[in-house]
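This is the structure I have questions about; it appears just below.
Apart from one protein chain that is not included, each protein chain of the complex appears where it belongs.
Let's look at chain A:
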Amino acid sequence: MITALLLFWPALAALLVLLIKGQGAKKVAFVAALVEFALSLFALSEFNTQSGAMQQTLSFPWVASAGINFSIGMDGISLLMVLLTTFLIPLIVLSSFKHDYKNPNVFYALVLFMQTGLIGVFVAMDAFLFYFFWEVALIPVYFIAAVWGGANRIRVTFKFFVYTIFGSLFMLAAFIYLYLQTPGSHTSDVNAFYQLTLSSESQSWIFWFLFIAFAIKMPIFPFHTWQPDTYTESPAQATMLLSGIMLKMGIYGVLRWLLPVVPFGVSQWDELVLILSIIGIVYASIIAIRQRDLKRLVAYSSIAHVGLIAAGIFTLNEQGLQGGVIQMLSHGINVVGLFFIIDIIFSRTQTREITSLGGITQNTPALSIYFMILLLGSVALPLTNGFVGEFLLLSGVFQYNGWFGAVAGLTIILGAVYMLRMFQGVMFGTKSELTENFSDLSLNEKAVLIPLVVMVFWIGLFPNTFLSISEPAVHNLLSIINR
């Protein structure tokens, strides 16, 4: 029941927000998002962390004649993803308080509506329900990006929309095929998919149909071409939604709907996927070094980080999978923080060019500290959240293949290069005319950054809080994959 409440509350709140005229909408949206966060904490308190099975389930017929059920539930992985979503959305709403977007009621209603889609993706236990929410999450963020975005927004978001729908249509075809393979009068339940015995040829093509959808969403090299432009042109909040939460849909999709469903398909192609992911890591890192636009730089760094997560989970060992789960949380927190800081800098200087910035530290002790912490989390310094995830992921990749691990390990060095170079260019050096009167963080901005920074240390120092939640689910997943 709590799952259903988590799922539908944001949609209801969205309708409510839609009715509010003027900038009051943002406050209502913020309160609604906080309520959602409280609900998710309640779900956590009710959660049995010893079990790897789906909990808090709810199921009733949706399209009865076709055997499609509206069935939702959470295991440890889902729960962590839900918590990430409910934790980040209030902060994303809060981060927008200094902007006065036109039609604020529509803007915030779309954010909340998207939250329903995101939660739905993470709790769906039925393939078609999953697909349904997968697309439901896309529509609001498309409108947020395309209506409130930058100068090139129309062309760029158009590409994003068509690209992702193109991928997900293949996923739909694969789901329909799998559904028709289930015995009896067919069902699209996740457990029925896990029990299918398919020939290795059909697993091979189904793998690609599903993988292409997830790979575009993440994005994995070479399906990433929509991402830097979209992140750059979208308004800050849409970028945070896309990078912080939406790309996790792709990774989550791999964990729930790809690895356990077509294990033979995975075993045929995992090496190629790892190679692509590792190419992506190195390629995106090198491009990031060359970037002058802050948003583009972080966008490319995101491709590199996601590449490592993908490489880790496709190793199919426990370290890789656990590392992938924890790194999804860390990446969500770090990237949202970084994009928020970029938004702060942009709203004060109207530029994101590294070369026209500099010397900000002199006026802003608080901003500098928060920025530095998030940045160090992102480059995986020990004691920060990034370290735990990357360590586990890299150890997973090393177990798979030493050479792969060595090349993937470059991410730490290259990451340090582009991140520190960015910090140097933006924060140190001499002041430019744009940064002359740069004011330090407002209370509101601190309220966004402090929770993020707390999480950076929490995950960095006590990763077991989170790892223990996902561990039974990961074990369960591995036992299904190796059935």
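Here, a residue touches a chain if its C-beta (ideal position, glycine included) is under 8 Å from a C-beta of that chain, and two chains touch if they have at least 3 such contacts; residues count from 1.
As a convention for this text, contacts and distances are computed from a predicted model.
Novice: Absent chain per UniProt: "Formate dehydrogenase subunit alpha", "Lipocalin family protein", "NADH-quinone oxidoreductase subunit N" or "Sulfonate ABC transporter ATP-binding protein"?
Specialist: For the chain not displayed, UniProt's protein name is "NADH-quinone oxidoreductase subunit N".
Novice: Taking the entire complex into account, which one of A:143, A:300, A:418 or A:466 touches the absent chain?
Specialist: The one listed residue touching the chain not shown is A:143.
Novice: Pick out which of A:87, A:128, A:269 or A:418 touches the chain that's been left out of the picture.
Specialist: A:128
Novice: Touching the hidden chain in the complete assembly: which of A:16, A:176 or A:410 does that?
Specialist: Considering all chains, including the one not shown, the answer is A:176.
Novice: Identify the residues of chain A touching the omitted chain, counting contacts across the whole complex.
Specialist: 62-66, 128, 131-132, 134-136, 139, 143, 146-147, 153-154, 158, 161-162, 165-166, 169-170, 172-173, 176-177, 179-180
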